[in-house]
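Submitted below is the structure of interest, expressed as structure tokens.
The complex appears here without one of its protein chains, the remainder shown in place.
Labels A, B and C are assigned to the chains in the order they are written; within every chain, residues are numbered from 1.
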Amino acid sequence: MRVVENLNQALRGLLDEDPSLFLLGEDIVDPYGGAFKATRGASTRHPDRVLATPISEGGITGIAAGLALAGDRAIVEIMFGDFLALCFDQIVNFASKSVTMYGRRVPMRLVVRCPVGGNRGYGPTHSQSPQKHFVGVPNLALFEMTPFHDNTATFSRMLDRGEPCIHFEDKILYTQRMYRGGRVDGLLRYDFVGADGGTARVRVEDPDEAEQVVIVPGGLANPVLAAVRSLFLAEERSCLVYVPSQLYPFDLDPLLPSLRRAGRVVIVEEGTAGGTWGADVAQLIHQKLWRDLRRPVRLVHSAPSVVPTAPHLERGVLVQESTIYQALRETEDA
Amino acid sequence: MRVVENLNQALRGLLDEDPSLFLLGEDIVDPYGGAFKATRGASTRHPDRVLATPISEGGITGIAAGLALAGDRAIVEIMFGDFLALCFDQIVNFASKSVTMYGRRVPMRLVVRCPVGGNRGYGPTHSQSPQKHFVGVPNLALFEMTPFHDNTATFSRMLDRGEPCIHFEDKILYTQRMYRGGRVDGLLRYDFVGADGGTARVRVEDPDEAEQVVIVPGGLANPVLAAVRSLFLAEERSCLVYVPSQLYPFDLDPLLPSLRRAGRVVIVEEGTAGGTWGADVAQLIHQKLWRDLRRPVRLVHSAPSVVPTAPHLERGVLVQESTIYQALRETEDA
Amino acid sequence: MDVISGWRAAPGGLPAPTPAAADPTELSALADADLELLLTIRHFELSLLDLFGRGQLNGTTHTCLGQEYVPVALRPLIGEGDHIFSNHRGHGHYLARFADPAGLLAEIMGRQGAVCHGVGGSQHILRDGYLSTGVQGESLPVAVGVALHLKRAGQGRLAAVYIGDGTWGEGAVYEALNVAALWNLPVLVLVEHNGIAQSTATEHQMAGTIADRAAAFGIRHRLVTSTDVNVIRAELAPRVTEVRLTGRPLVVEFVTRRVGPHSKGDDTRSPEELRAIEGQDWYRRYARHHPAQFQRLDLAVREQLADVVREVTARPLSTWTEA
Partner (left out) sequence: MDVISGWRAAPGGLPAPTPAAADPTELSALADADLELLLTIRHFELSLLDLFGRGQLNGTTHTCLGQEYVPVALRPLIGEGDHIFSNHRGHGHYLARFADPAGLLAEIMGRQGAVCHGVGGSQHILRDGYLSTGVQGESLPVAVGVALHLKRAGQGRLAAVYIGDGTWGEGAVYEALNVAALWNLPVLVLVEHNGIAQSTATEHQMAGTIADRAAAFGIRHRLVTSTDVNVIRAELAPRVTEVRLTGRPLVVEFVTRRVGPHSKGDDTRSPEELRAIEGQDWYRRYARHHPAQFQRLDLAVREQLADVVREVTARPLSTWTEA
């Protein structure tokens, strides 16, 4: 099953089960079913709760926050994550703040979901990875879609938090397959660690043997796995890969033993350089594992640049499998 | 001279000198002269270029970007930095991107300036330190007002970059005095390091003697200096303090020798926990000085919380002089 | 556009205030409860300015002096099941709904018993279906979302949103009106058009009229120029009922005057203008028209408020546990 189908099932299933759940977004109703088809079929079953909106990203996020305030649950699809820029105020200054700024806990059951990332030739305003801009907002949690995490579980978890969440969905990942049954392929196996099985752990062999640990959000999980596979086949060097579903607040604890053992950590993400999510996770790791690390946490991210449209230029800016492979190959410690 | 007066002189002087410079913002014209009086007198001298706008933060940022695109220069005052949330799209997706996304360099001479920070009892939507949300936007530079940096120089520098800049201005700092002549007081002396004298360096004694180095943006410079002073007087322990004018991209190079010598670095900022500017600077430092550090870079920031209104609650969330003092006192290395 | 009792608003701005002497309309006699509420709001706001003056309050606050009659007139028209979205100038809105000056003052002063434990302060209040927040325009889309919920519940409840004239500068207002009209939602937009935003006169910030902005979305608009609680109430009652029955939005524009400063000590209007505005103030006019009732209640309310101030000021600081 492709990831977008799993997502689509999740959205439809949740709508079937919960009569107080709304789904809002531009062009999300049938027969169109959304720009990336994630909502296909949903409006046909629930025409009163799956609503195509005008082109008003800020407004519809506010409307969803209003539903949440009134006790309903709401999922908003923003057609491209780049347009979260238009919802920044509603997400940061209203929905998230409302959870605590009135002096008592106000549950806000609201998820803003959006496709992110490049390598599709969509150009500078349709290819960004805006995760980093939302890190560190009190009462706002960030999640990213992965090929390991069943979206029904993830969305239930997000809606149950009672805090607004953003769900980032890599556009390339939509069309790739979900992994099932603990195996990625003949070589790579996975299981889950952490509360709610929040983080997938993928390895070639015994996790204790890994010479380095890679932490990567779902969007780049597949390129990382490909690089890990190549590195193992070429040099028999083994990496352990963590793919968290929840990016922020980040639960480092379940990862600590293996990070400590390996002493080498690489964080891979597609966002462009500067103030990245990875830098924040690195800071956590440096604080907790200072004595155990053989070198500083290595960050792999895209160049500090707009994302160009032409594929050959885009490849030069965005993290590619080859970039990751190079980073994993570099052996020398600091 | 108070800092806001220096800022006011800078704005008026720049308007006098450059007939292509515009100043836009809500309630900025005389006799009101802006919510914090930074623009007082400017509109009387330049009524055609100092324009009070409707309450349309996103719109006026776009208008300023249009002026910049047409070859003018523009400064926008956003009444509270919290409302940058409403300009996020214009700043990130238009003004900054325009510099490079058309394949050749397009100079955009545009500064968005805004009061930030708390300790004024203004409440959760008027007290934030939004710097961190703008770190790592390609072609967007971040500056912060300090009591050391003459605002005329800073604004000239920003307008000459040909890239949009945000100038963050601590509200408490407005009413404090500018330092002049290399002396903060009887104890603390300062000079400048780096290109354009971008960073103020403040010390009690010989900078080489400092046992730790503090990096702090202008907004918390005074509380840091107070803590450093107390620590020296109480325990004769000496710190070296760097107060950069430009936060991003951050020029670490001029600081490296002293950071290396001290081996202990503390970064202080008012932003709430998570994905802070300091975490990004820490990452740079960890990469460059891994072998020289005696412990991981220590971050001092506010709690992961909305900023409450009542002063006693606000103090519990925001970094205070006492918080800084405690952090500087903790001696044990990792 | 319907006009209730009075002159029409000029495009964008308000006409110059009539000098006090003219005192155009006689205010009708109010029920004691209404006058008491009006006076409670008035003296609450005056107490705040006084506390500020004496350095007993910090932060900022926006008083609704001169505009008290708007929420008082609306009080019986908006029920407990309705939602109210207030703004920075919201003390009157709150007091008209909850008659709880102590809770609000405690909030503003950060004392025990504060409605929001002192976290929100003057402009961030949530209590039952009442919410205010400090970013202009932000709550209009939120109100539309609440109205969507209410419409589905099908009990004729509505979401009322107060906004000022200046707040029509924000794009969020239009995104919200468009959806409210498209989806036929029971949103009641209450515009307190006081001719000014902070220091900026309406004609310097608004092109066209509020009536035409409602018309742009096919939304009905009602202009209220009266300052008489009874008159306003009688004329708006059927309109508000219509919103409930049809589940469709309505914009009501109150032509009103801000008698006090924007927040504190920041009024840059000319003395003449302020004098003229004071002459229109319901407070002075009602005192002239109905001196006996006025003096009786004014004194009583002043004393009540003084007690509240004393009592709240003496309370210990608020505590916040649920962060």
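Here, a residue touches a chain if its C-beta (ideal position, glycine included) is under 8 Å from a C-beta of that chain, and two chains touch if they have at least 3 such contacts.
The model shown is predicted, which means the values in this text are computed figures rather than measured ones.
Peer 1: Which listed residue, C:51, C:172, C:236 or C:277, touches the chain dropped from view?
Peer 2: C:172
Peer 1: For the chain left off this view, which of B:23, B:38, B:85 or B:101 is in contact with it?
Peer 2: In the full complex, the listed residue that touches the missing chain is B:101.
Peer 1: From the listed residues C:218, C:238 or C:291, report the one that touches the chain absent from this view.
Peer 2: Residue touching the chain left out of view: C:218.
Peer 1: For the chain not shown, which residue from C:204, C:239 or C:315 touches it across the whole complex?
Peer 2: C:204
Peer 1: So that we can see where the missing chain sits, which residues of chain C does it touch?
Peer 2: Touch with the absent chain occurs at residues 11, 168-175, 177-178, 181-182, 204-209, 212-213, 215-219.
Peer 1: Suppose we count only contacts with the excluded chain; which residues of chain B make the list?
Peer 2: Residue positions of chain B that touch the missing chain: 22, 48, 51, 53-54, 56, 58-72, 74, 89-90, 93-94, 97-98, 100-106.
Peer 1: Please output the residues of chain A touching the missing chain, sorted low to high.
Peer 2: 26-27, 31-32, 35, 52-56, 58-59, 82-83, 85-86, 120-126, 305-306, 308-313
We adopt the following convention: only the chains that are shown with their structure count from here on.
Peer 1: Please flag the chain sitting at the greatest distance from chain A, going by CA centroids.
Peer 2: Result for the farthest chain: C.
Peer 1: Distance between chain A and chain C based on Cα centroids, please, to the nearest Å.
Peer 2: About 43 Å separates the centre of chain A from that of chain C.
Peer 1: Based only on mean CA positions, could you tell me how far chain B sits from chain C in angstrom?
Peer 2: For chain B versus chain C, the centre distance works out to 37 Å.
Peer 1: Whole-Å distance, chain A centre to chain B centre, using C-alpha means?
Peer 2: Centre separation, chain A to chain B: 31 Å.
Peer 1: For chain C, give me the residues that contact two or more of the other chains.
Peer 2: 114, 117-120, 124, 133, 135, 171, 320, 323
Peer 1: For chain A, which residues are shared contacts with two or more other chains?
Peer 2: In chain A, residues 89, 93, 97, 100-101 touch at least two other chains, as defined above.
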